[in-house]
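Structure first, commentary second.
What you see is the complex with one protein chain gone and the rest in place.
Up next, chain A:
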Amino acid sequence: MTHKVLVYAEVRNGKLKSTAGETLAEARKMLAGKSENLHAVLLGEGCEQHAKTLATFGASKIYVVDTPDTNTYQGEPTIQALTQIIQKNGYTVVVGPASPTGRDFFPRLSIRNKGAMLTDVVGFSLDGDSVVSDIPMYLGKCAKQAVSAASITFVTLRPNVRPSEIVDANAQANVEKFSVEFDRAKITSKVVEVRKGAGERPDLTEANIIISGGRAIASKDNFKILFECADAVHGSVGASRAAVDSGYAPYEMQVGQTGKTVNPGLYVACGISGSIQHLSGMRTSKCIVAINTDVDAPIFQKADFGIVADLFQAVPILTREFKKLME
C-alpha cells in the first residue's frame, strides 16, 4: 500500500512554528524522500502566507483553511477541520508536533477517526506498511518501540529531535483552499480571550538553548541574570520546581515531571541540584552544563560539563562569553 501523509503545521500569533519543518522532514524520511504523498494543512485567517515555506520543506500540496473559527486554537473546530480533510482525501498517517497544542487535540482526533495514537515520539518510520515509533516512557528512563495496528495512524513528534530540511528553496506552493462545514452544536467550549506572553523568547519545548535556574537563584529578581544569558544566544529560561514553588518563577517556566519536557541542544542548569523529577524533564538535552556550588549535587552525574562555582559569579561570565561568540 502507499501511505498518504498529512502534516498539521502549527501557526501561533501569525507565525509558523519551527516544528512544521521538523515534522515534514521526519514524515518525508518515512516516505523514502518522496514528496508526492506528503501534504500539509494550515489553519486560520491569513495562514496562506506560510504555504510557500511548507512547500520548500517538501509538502507537495497545502490545504488552507482560511476561516476565523480556526484563528485561535480551540480544539473542536480544529478537530472538525482536520477530520473533514482526512476523510475526504483518505490520509493514512497524520502528523503533528508534540507541543501543548498538538498534544491537546491529537488524542481526540485519533478517536474520532478510529485510528492509532502514537504520542510524543522521538522518531517514526515504516516497517513494511506499519508505522513504528520510538516513545520515551517512565520519565525517559526507558523507551518503547510501538507499532500502529490501525489503518490510520496519528503521530505527535517531540519538538527539537530532528532538524528541518529545505528540499527545494524555489518550490512553489500548490495550495488547495478547503472550506469546512462546522457542526456548531458540537462546539460547547470556546476561547473567549487569549492573554499573550512576553513573546520575545522561543517556547521552552522548542528552544535550542535553555538557561535554567533552581532554588539557589534565591529571588525572582535574580532570574534577570538568566534572562540576560538566554537573550545573548536567543534562548529561553527554565526553572526547577523548587524555584517555582518558592515563587521565583512562574509555573509556565517549570521543567520536569509535572512541568515541561524539553529537548534543547544546550541546557545550562544553574543552582539546580538535579532531582529525578527535574532530570525527567531535560535528560534528553544534547548537551548539559551544570553550575552548582555543591560538588556532590546529582546534576553533575548527568552533566557533559560541570562547573563547581557560585552561579552568581559564573553566569555573568557565561553571558559575556556567549555574547563574544555571537558577534
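Please note the rule applied: a residue touches a chain if its C-beta (ideal position, glycine included) is under 8 Å from a C-beta of that chain, and two chains touch if they have at least 3 such contacts; residues count from 1.
Operating definition for what follows: contacts and distances are computed from a predicted model.
The chain that is not shown carries the UniProt protein name "Electron transfer flavoprotein subunit beta", picked from "Electron transfer flavoprotein subunit beta", "DNA ligase (ATP)", "Sn-glycerol-3-phosphate import ATP-binding protein UgpC" or "Carbohydrate ABC transporter membrane protein 1, CUT1 family". Per the touch definition above, the residue from A:35, A:56 or A:101 contacting the chain not shown is A:101. Of the listed residues A:129, A:168 or A:321, the one in contact with the hidden chain in the full complex is A:321.
For the chain missing from the display, the contacting residue among A:27, A:40, A:82 or A:132 is A:132, taking the whole complex into account.
Contacts to the hidden chain, counted on chain A, fall at residues 12, 72-76, 99-101, 103-105, 107-108, 110-112, 115-120, 132, 135-150, 186, 188-199, 201-205, 209, 233, 236, 250-252, 257-259, 265-266, 276-277, 280, 283, 286-289, 295, 300-310, 313-314, 317-318, 321-322, 325.
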